[in-house]
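Working notes for the structure below.
Removed: one protein chain of the complex. Kept in place: all other protein chains.
A and B are the chain letters, set down in written order, and residue numbers restart from 1 in every chain.
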Amino acid sequence: MIRIAASRLATSLIALLGAALFAFIALRVAPGDAARLVLGPFATDEAVQALRVKMGLDDPLPVQFWHYLTSFVSGDWGWSYSLGQSVRDLLGERFPATLELGLYAFLFALVAAVSLAVIGAFRRGLLSDGVPRALSVFALAVPQFWFGIVALIIGFEMLGLFPGPSGRLPPGVTAPAGPTGLYTIDALLAGDLATFATALHYLALPAITLGLLPFGFLLRLLRANLLDVAGEPFVLVARAQGQSHFRVFLRYVLPNAIIPTLMASGLILGQLLAGSVLVERVFNWPGAGSLVTQGLLQQDYSVVQTFILLSAFIYILANLFVDLLAAAIDPRIARGAGQ
Amino acid sequence: MSIIRSVPVFLPLALLTVLAGAVVVGPLVWPIDPYTMDFAAILAPPGPGHWMGTDSVGRDVLARFLAGGRLSLSVGVIVMLGGLVPGAIIGVIAARAGGIVDMVLMRAMDSIAAFPPILLAMAVAIGLGGGLWTAVIGVIISTLPFFARLMRSEVLRIMSHRFVDAAESMGATPAFILLWHVSPHAASTMLVQCAAVFGYAIITLAGLGFVGLGAEVPTAEWGVMITEGMKYALTGQWWLTVFPGLGILVAVSAANLLADGLSATMGGRHA
């Protein structure tokens, strides 16, 4: 177990270094002027030159990479010229909104995918089989930002069932004060059910939109895994011992299918992070993702650069965590022994 | 070929062919220029003169849809080939060289794959100064790990078969074995991957266009059209956003279904 953990840790470290190196090459060494990228098109040449010196852009590349890496790891992520704030403060401010959105998107994806996959695998039939199939094809092929717009056209403009693209709460409702910054949880902690319901109502369309891709992905993966496991001999043997179809499914098929599915959690986290950039813009959601879009449109790239590298780091660490978790859960990896 | 006759392959292939045919032949049948503004017909709803309506400066949405489709599909093909060739070469080199070369190449691929693909493409596009072609390069780079890993494992898998030992014992050179024995096996797997990457390229480039990093504003491109149409989506002019999005949805579903169909027909795992 310790040896496995050590080797996983080592590969993750290499991947972290590699990702940082890639970002460094793409954003610093590429033809564009990195100082200009940070300061934007309206900065004076003197300011750009000053920053070049400050960023050490005239140093040898390895030295530059070292500075890039150390300042990133120490949380020195630069300055947004268009918003006049440090990137770290900006991201810190916006992070809870993205976290809350991502959390509900993930919940939606997980619950919807597991229930549909289970229904489809437990009872094979045209409807229980065809509907999940069609939904996963749709979810994997629909551009999320477009789906968000169409959801607004139908749910807000035509039917009036959902709020428009106006952020997390309607104007006039004060955000609940609380430790987490997640409005639904803070509202619950304060016992304010009305605000909780409003926040949830405002979350519904954005969360479904953001969760759509992970939903399709999970559904497809879980379906394939369930079908695979259902054909395993141990399922037949358990049935022959007189355990009912339903119990065998719940006790043997599901756990064996879910473990490999959970191994994809890192990928799902990546989908959520990348998706938030597109989806938050559609719903004017005041999170880190819309900060990135804003930065892109105003050519203020310091936030964008940080968000991109941060996503890679989060992805790698999530994968490391999942690997270690799997090693702890799955006896085949955990004890390694056997015949 | 018999593969083409199987329904899960034929249907999506036919759909893609129809779509490609429509966007290529379309301009001959529908001769309105996608960039000509007609201020007499601003934001006209779909009707006899403009089947998909017109946009805020009176450009014909159907003409722009067709032009955008041409762009999207060709960019899909470019990304597919642009990723396939270097990716496959990296995979073969890693598998054949082994040792430190293999380690370095594969760790490099891991590092690239650590970025959510669209964010990686963003980084590359920003670094190269923006615009459609920098985004295309970014998307191509993001596909390299898929192709390289797959090719590497295919080569390793096939090289471990007995018949390769037999060929070697009869004096076949590594190059001959790769060409004669490995490539036909690897080709089918890579074909599946190509279909999937084609769809992935279309949807990702549309997403980049949506945040201003792909095609730029006047260009008739599906992602850009959705961005432009977004302003009018909630004031009743739904046709500006709905049609280009449907185009993406259809093209990408067809590509994904084709990938599934190919992999099922050629004996892969079912989806």
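Following the convention adopted for this analysis, a contact is a pair of C-beta atoms (placed from the backbone, for glycine too) under 8 Å apart; a residue touches a chain by one contact, two chains touch by 3 or more.
Here is the rule we go by: contacts and distances are computed from a predicted model.
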**Q.** Omitted chain, identified by the protein name its UniProt record gives, among "Cytochrome c-type biogenesis protein CcsB", "1,2-phenylacetyl-CoA epoxidase subunit A", "Electron transfer flavoprotein subunit beta" or "Peptide/nickel transport system ATP-binding protein"
**A.** "Peptide/nickel transport system ATP-binding protein"
(Q) List the neighbours, among the chains on screen, of the chain that has been left out. (A) A
Q) Out of A:42, A:66 or A:234, which touches the unshown chain? A) A:234
**Q.** Selected residue (touches chain absent from view) among A:25, A:154 or A:259
**A.** A:259
Q) Which subunit A residues would touch the chain omitted from the figure, given the whole complex? A) 124, 232-234, 236-245, 247, 251-252, 255-256, 259, 329-332, 335, 337-339
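Keep this in mind: only the chains that are shown with their structure count from here on.
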Q.
Quick check: how many Å separate the C-alpha centres of subunit A and subunit B?
A. 23
Q.
For the complex, give me every residue of subunit A touching subunit B.
A. 11, 14-19, 21-23, 25-32, 37, 133, 137-138, 140-147, 149-150, 152-153, 156-157, 164-165, 220, 223-224, 227-228, 270-271, 273-274, 277-278, 281-282, 292-293, 296-297, 301, 304-305, 307-308, 311-312, 315-316
**Q.** In the complex with subunit A, residue positions of subunit B that touch it
**A.** 107-108, 110-112, 114-120, 122-124, 126-129, 199, 203, 206-207, 210-213, 223, 226, 229-230, 233-234, 236, 238, 241-242, 244-245, 248-249, 252-253, 255-257, 269-271
